[in-house]
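Take a look at the following structure, please.
Only one protein chain is missing from this complex, and each of the others stays in its spot.
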Amino acid sequence: MGDRAQKSLFDLSVARKVQGTAKHSPHAPLSATEAAPGGDGAVRTVGAWLFSARTGGVLLLAAIVAILPLFLPNKFYFDVAIKTALHAIVCVGLNLLIGYAGQISLGHAGFFALGGYASAILTARFGWPGLVAMLAGAVGVGVLAFLVARPILRLKGHYLAMATLGLGIIISIIINREIPLTGGPDGMSVPALWVGPWRLTGPITWYWISGVTLVLAVWLALNLVESPMGRALRALHGSEVAAETTGIDVTRYKVLVFVVSAVFASIAGSLFAHAERFMTPVEAGFLRSIEFVTMVVLGGMASIFGSVVGAAILTALPQVLAVFHDFKHLALGAILIAVMIFMPKGLVPTLAALWRRRVG
Amino acid sequence: MMRLSRRHVLAILAAGTALVFAPEAQAQKPIKIGSFLSITGPASFLGDPEAKTLRLYVDKINKEGGILGRQLELVIYDSAGDAKQATTFARRLIEEDEVDIIIGGSTTGETMAVVPIVMEEEIPFISLAGANVIVEPVKKWVFKMPHSDRMAVEKAYEDMKKRNLTNVAIIGGSGGYDQSCRKEAHAVAPKWGIKIVADETYAPTDTDMSPQLTKIKNTPGVQAIFGCGFGAPTSITARNWSQLGMTNISFYFNHGVASQQFIDGAGGGAEGIRLPVPALLVAEQLPPGDPQREVSLNYIKAYREAYNQPVSGFGGHAYDGLHIALEAIKRAGGTDKAKVRDEIEKTTRFIGTDGIYNMSPEDHMGLSLDSFKMVEVRNNTWKLIE
Partner (left out) sequence: MAEFLQFLLSGITVGAIYALVGLGFSIIYNASHVINFAQGEFVMLGGMGTVFLMAAGLPLIVAMPLAICVVVAVGLILEKLAVEPARDATVVTLIIITIGASIFIRGAVEVTLGKDFHRLPGFSGDEPILIGGAALQRQSLWIIGALIVVVAGLKWFFDHTRLGKAVLATSHNRIAAQLVGIEVRTILLVSFGLSAGLGALAGILTAPITLTKYDIGIMLGLKGFAAAILGGLGSGFGAVAGGIVLGVIEAMAAGYVSSAYKDAVAFVIILGVLFFMPSGLFGAKGAERV
């Protein structure tokens, strides 16, 4: 799965690769996403509706979010869960861009950090209410993404990677240098989030906030993927030229997805700032952007739920590997390589395909 | 609260934490010391010797019978200079490892990110990071060991003043350690009658600082340069300074460069550079009566024996933090968090590698300016100049 969407990523190169290897996977249906055929018969439609990714998947995710606290023994686990959810929100948005629109971004940590710092600065230095600051950050990031989207998305493959990387680095440098505003490399404290009379602090409260936001983000993303435009683009096997000849405004779709993914990152960043009550420029760094992309690819490109799984694994892994002390980086590198060799399409699509084969 | 579900630990995470729960057969529970340090990443020059020092002394004290008849148990995590990881590890230390005290936080960012957590969970926390903001304003549960950046700057300015150097250019990196020093360098300049005439920045990954130094060279009236930084870029800066023939302008650094690596990395270019260092680095040159001489020499000997490496000034922070914590636990007669906190605050005349600590409810660091020693690089080593 995801094969078609991936093809447009790094257009030239992948096109050549496919020629060379000529190894097309048979068209397996896109997990549950495509499993909902047109309705013949009300019963079947209801069944399809319930088991489609959009509803069934979201319901399943909501159920996991609701039940998980029963299994989390203490605040440390809640802390990991919160960070997982916030990373997952970024990755779900990023996967729309990478997996579905076929465009890479190595700069999404920049959007995450802009959202976080917007919340931090507007609440701490200007006394804005938290939710307004968060909204302002999201709008600001959305506008920025919209403005740069057209020139940037004209670029192909590695040039696009470089441009988004550059954008992220510029954001990171500005955050690092504008010390009176951002506190510079040492970071800045962020006030707790107030919503009406409630002061939202503590890992358990934040677990619910980030969990619910994640479910919303996944639901929104699936809707976008299933929108007529998203569907049309996928139906055309991710080929821009083919899409354009049938009258689909590919650029508009790409810009839209870029803006949506940036806004997702911004909101996750704002939530992160309030949950941690601290922001540092490390969050804007180039390595963070790479981390987000790795989460997406590890979980599975063009698999929204893959992004959640990828985020969970890469967030929890450092905690698990901590017992290896000095050898943790060796282990992390080896795990990444092994997963990508044996599951080149990512965890969720590979496992889903295995499952389907076994079930029949 | 969630007692019922305690057993249902997520399999993956449990695997990671199981090893930490070394079941203790002894009747007496061990005293648990938790730590998160930048053992890797850009600040590993701080975290690596700090972690080694903690391990060394916890082993040593355990062999000697422990404290209050109890053994020590040390849990260290590598936060890699990343505040996000630091907060997760702090939670883990408090909730999962149930440590009695936290000694750690190599960088200011990591420390400050963890402050809300230790304040909320009410656990004593001794930071090993440099910036004044950690203890100003005083935070009930937060203490800090090393000299502040401000003290390093003031010590250097004091020396400049003695030599009538008043027009100063700053050069430093863009990282947290450097910026904190730069901020203080601007802030205290007027107090010492220093005029900052230029301020140049380099990125921590830069490989040639000649453009920045050339600008300083061409700034009229520069009498001295003050460098803020650590690691490879400082060695490069020193070498470029001598290559550009700028040795007629005196060069000072903050204590971030106080390691032999700095001198070696400069390849002879560091001759004549002055900086304030903890007494530790010039322990052999201290007069026999100096109270810090003995403790420093002992530390140097133990560290060399254990790791076969020269000491840097930074491992000493961990030595001081660990011993101040243990003294406080001894005086408190146990690990009651509130009592230990009160006792740390009462630390007086504790002789550490970084100086003599006198804490109070108003001062959670407790060092004075004279705990720094001024040195000059001569013949590829430090020479005490006081």
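First chain written, first letter: the chains are A and B, and each begins at residue 1.
As a convention for this text, a residue touches a chain if its C-beta (ideal position, glycine included) is under 8 Å from a C-beta of that chain, and two chains touch if they have at least 3 such contacts.
Quantities reported herein were computed from a predicted structural model and do not represent experimental measurements.
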> Which residue among B:124, B:175 or B:265 touches the omitted chain?
Replying inline: B:265
> Where the complex has a chain not shown, which of B:70, B:144, B:183 or B:239 is the residue touching it?
Replying inline: B:239
> Which of A:125, A:154 or A:199 touches the chain that is not shown?
Replying inline: A:154
> Given the full complex, what residues of chain B touch the hidden partner chain?
Replying inline: 40-42, 44-45, 48, 174, 200-203, 205, 207-208, 210-212, 214-215, 218, 231-232, 235-236, 239, 243-245, 261, 264-265, 267-269
>> Across the whole complex, list the residues on chain A that are touched by the chain not included here.
In response: 6, 9-17, 19-23, 98, 104, 151, 154-159, 161-163, 165-167, 169-170, 173-174, 177, 239, 241-242, 286-287, 290, 293-294, 297-298, 301, 326-337, 340-341, 344-345
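Operating definition for what follows: only the chains that are shown with their structure count from here on.
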>> Going by the contact rule set out above, which residues of chain A touch chain B in the complex?
In response: 69-77, 79-80, 83, 173, 176-177, 179, 184-187, 189, 201-203, 276-278, 280, 282-283, 316, 318-323, 325-326, 328-329
> Mind pulling up the chain B residues that touch chain A in the complex?
Replying inline: 2, 5-6, 8-10, 12-13, 15-17, 19-20, 39-40, 77-78, 81-85, 87-89, 91-92, 94-96, 107-109, 112-113, 115-116, 120, 131, 133, 174-177, 179-180, 183, 201
